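Here's the structure, in structure tokens; my notes come after.
The complex appears here minus one protein chain, its other protein chains still in place.
For reference, chains read A, B and C in written order, and residue numbers begin at 1 within each chain.
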Amino acid sequence: MPGADLDAIVADIAGTLARAEDWGEVASYIPELAKVDPAQFGIAIATADGRMLVGGDADTGFSIQSISKVFALTLALGKVGDQLWDRVGREPSGNAFNSIVQLEQERGIPRNPFINAGAIVVSDVNLGSYQPRVAIGEILRFIRYLAGDDSIAINGEVAASETATGFRNIALANYMRAFGNVHHAADLVLGLYVHQCAIEMSCRQLALAGRYLMLNGRHPDGGRVVPPGRARRINALMLTCGQYDASGDFAFRVGIPSKSGVGGGILGIVPGRASIAVWSPGLSPSGNSHLGTQALEMLAQRTGWSVFSPPEG
Amino acid sequence: MPGADLDAIVADIAGTLARAEDWGEVASYIPELAKVDPAQFGIAIATADGRMLVGGDADTGFSIQSISKVFALTLALGKVGDQLWDRVGREPSGNAFNSIVQLEQERGIPRNPFINAGAIVVSDVNLGSYQPRVAIGEILRFIRYLAGDDSIAINGEVAASETATGFRNIALANYMRAFGNVHHAADLVLGLYVHQCAIEMSCRQLALAGRYLMLNGRHPDGGRVVPPGRARRINALMLTCGQYDASGDFAFRVGIPSKSGVGGGILGIVPGRASIAVWSPGLSPSGNSHLGTQALEMLAQRTGWSVFSPPEG
Amino acid sequence: MPGADLDAIVADIAGTLARAEDWGEVASYIPELAKVDPAQFGIAIATADGRMLVGGDADTGFSIQSISKVFALTLALGKVGDQLWDRVGREPSGNAFNSIVQLEQERGIPRNPFINAGAIVVSDVNLGSYQPRVAIGEILRFIRYLAGDDSIAINGEVAASETATGFRNIALANYMRAFGNVHHAADLVLGLYVHQCAIEMSCRQLALAGRYLMLNGRHPDGGRVVPPGRARRINALMLTCGQYDASGDFAFRVGIPSKSGVGGGILGIVPGRASIAVWSPGLSPSGNSHLGTQALEMLAQRTGWSVFSPPEG
Partner (left out) sequence: MPGADLDAIVADIAGTLARAEDWGEVASYIPELAKVDPAQFGIAIATADGRMLVGGDADTGFSIQSISKVFALTLALGKVGDQLWDRVGREPSGNAFNSIVQLEQERGIPRNPFINAGAIVVSDVNLGSYQPRVAIGEILRFIRYLAGDDSIAINGEVAASETATGFRNIALANYMRAFGNVHHAADLVLGLYVHQCAIEMSCRQLALAGRYLMLNGRHPDGGRVVPPGRARRINALMLTCGQYDASGDFAFRVGIPSKSGVGGGILGIVPGRASIAVWSPGLSPSGNSHLGTQALEMLAQRTGWSVFSPPEG
């Protein structure tokens, strides 16, 4: 797709959505997030050939929340490799994102690494023998390296806000510890988890950080972040499990492997072509960004970038 | 991928799997299927540029079973369009393929058209105002047209074998009828359903029948079977829901939109590139062909055809 | 309790409830039952010392529905003894009365003989090698014998009404047949089941029919209906499982082993003291007679007949 065309598409999407009537509802269960103005929209696309296209509020920082699970998973796989899959499944959950029912039926093994329970196990792995402070530093450095931007930081107020209200996550961590699938004390594991979720990035930074997944595992600087097969598999998990309980519908409508967060961001990967970040803080009932989902659907239709369409370029 | 290379890959896969030690277990709950010799394997690939590559028992007929759900869904969407989605969901089920629990919790709306309950609703749509005999004739003609082969037929003994033992399907149909989501009498709807499942095809015929899904909805003869967006969406459903409760793992390992059947066949679609049929009657515990899954995983690794890898050709 | 006192209590309850403002909602899912006038209330008490006390519409016939499960269970235990418990459990269900979820999780073994699934297994036992017509005759004769009243009959229109709409019961029967826990064809078993539910009795007749359960298993004519231990166990099942999903609350508030039906009747047993029948067609959301439950609660408070209070007489 010629650069001019893509520029026009991005401008058109940003323009159309800026006039939206229904912005969705901002997440209310994390007090700090509830303060965000819903009438914002940003988009950034990093292409495989090195361009960056932006629209709307592409440089406004937002809380990446569950999108951090993609980077945390990448880090954990680097530490323990496929042994991770003894402790976490790879199937869509068929339940709400913070469900504990599944966990009881499957004896403490979360269905996939993108539901909260699975991400808590991933944090338990990433904590390893570190102090939480050190483990938090490691994941922050990893994301800065991926995005090539050392200004990325954690919003301490958001982290504190989650720490104070995250009773369900404390329940999940202790519940899995009862089954032996969380090894550290819940407060340590969740200390890492909530700080990782509280990382703030702009669409531009997020699109840059996702490039290794479109480039078969390589950093644009030439370094290898993960082997090609692992990049492919993370993309697969994003498609089947990345949008909470609406992942099937998202695959059906959009067809781009993506991971959403309750801060309103979505990271989408078109293998070999583009790393896309969209953001709008209002959510649909499924917990995914209302306008962000629309933006990706429009983009997929205009570009033919669904992984389920023939590659035309 | 040059034809010579692909030929070699197919020959290698067929040769390797012919020496398999573990062939899996043939489905036992349908008496006629339990009689099939497990030590068989076939593969056929129809490419977008019109080639046909075959290996092993590619011309042996087998019962397509749940693979028929792809063709039945295509037919039903042609009849009622997106209204179908008022009666069937688009999310992975997170449960075994014949589960009735989901159905109770979601008040008679099956999670997707590839679990048995969803396929029964699709049959209810395809039955419409027809006699079952007429509706069965229509789907058979549709598959013959897609494959360009009028010799494809229904195995009456398999159909009779399922009719006699399909108590769970009778339960599912009546259960959804109690919620108003099946409109016809269960025996009529299931008459259509079991005959459609009892269609016999070879790998060669099945790969030919699947070509419209790799060709953006076009028949190779130039006719349009479905609009491009619908072909894309059917491929998406095959990826997220096509392998019963192992769909997530299959996407993770293979990354090719596929639909399996308990007869041991799998139809896989690589958009823009290939329509693939593999068959081996032995199943893994998840109900999918044991060697068929291995064959597709080997093929994806050797060709890079996963939808989650960059398209290299 | 002196006869005069009990007479006054019965008169007072009947008088109070005849002025009720909220009569509950008549069951709507069985068309014939939906026609019944809700503003009716009857009560009859057969005491261990041979008295009969009545109040309100005690001689109006109503559909006994699920109350028939008590008599059908008694009959089935007479046929196969404790082997019945290999096919039906004895635990409260913790779910709505027509739930199929439990059945899937417990592989076709219903939790107790008073939920629909369990009663269908009991009907399968009572059908035995009989034609349905013969089995229906047997249970009708049994109830006539217990009540000492040959005028008790089946309402054919209610039976036909249920047969036409009972899709959930067809689902349950086929579902259990898939697990091998129903042996006969669903239409034969359900033919017996719906006719048994469609038996019509008045409060007076029902209180008479229940006497064997207050008399340690003996018919007032001196004959033994069941051994003492079996009468005791049937009473226990009525207490723990007799009021659908409100059995615990009913035990808490009333404390009298009872079985309700959606026709608005309730049979209550006070061991060694009384067999009680109340009827009012309007139901509470739990599916139990709204005023019938109130009547039994008032009666228990005034007489001290709860099994959880010290016997004072």
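Odds and ends about this structure:
Quick note on the criterion: contacts are C-beta pairs under 8 Å (C-beta built on N, C-alpha and C of every residue); 3 or more make two chains touch, one makes a residue touch a chain.
On a predicted model such as this, the values are computed, not experimentally measured, just so you know.
Looking at the complete complex, one finds that the omitted chain is in touch with A, C. Of the listed residues C:A18, C:V36, C:V80 or C:V307, the one in contact with the hidden chain in the full complex is C:V307.
Of the candidate positions A:M52, A:V101, A:V134 or A:A153, contact with the hidden chain is made by A:V101.
Considering the whole complex, the residue from A:A186, A:M201, A:V225 or A:C241 that touches the absent chain is A:A186.
In the complete assembly, the contact with the undisplayed chain comes from C:P92, out of C:P38, C:G61 or C:P92.
Although one chain is not displayed, its contacts with chain A can still be listed: residues 99-101, 104-105, 167-168, 170-175, 177-178, 186.
Seen from chain C, the chain kept out of the figure touches residues 48, 89-95, 102, 111-112, 214-216, 228-229, 232-233, 235-237, 239-241, 245-249, 251-253, 255, 257, 271-273, 301, 306-312.
As a convention for this text, only the chains that are shown with their structure count from here on.
Traced through touching neighbours, the fewest hops from chain A to chain C number 2. Distance from the centre of chain C peaks at A, each centre being the average of the chain's Cα atoms.
Separation between the centroids of chain A and chain C, computed from CA atoms only, is 56 Å.
Separation between the centroids of chain B and chain C, computed from CA atoms only, is 48 Å. Per-chain CA centroids place chain A at a distance of 32 Å from chain B. In chain B, there is no position where the chain touches two or more neighbouring chains simultaneously.
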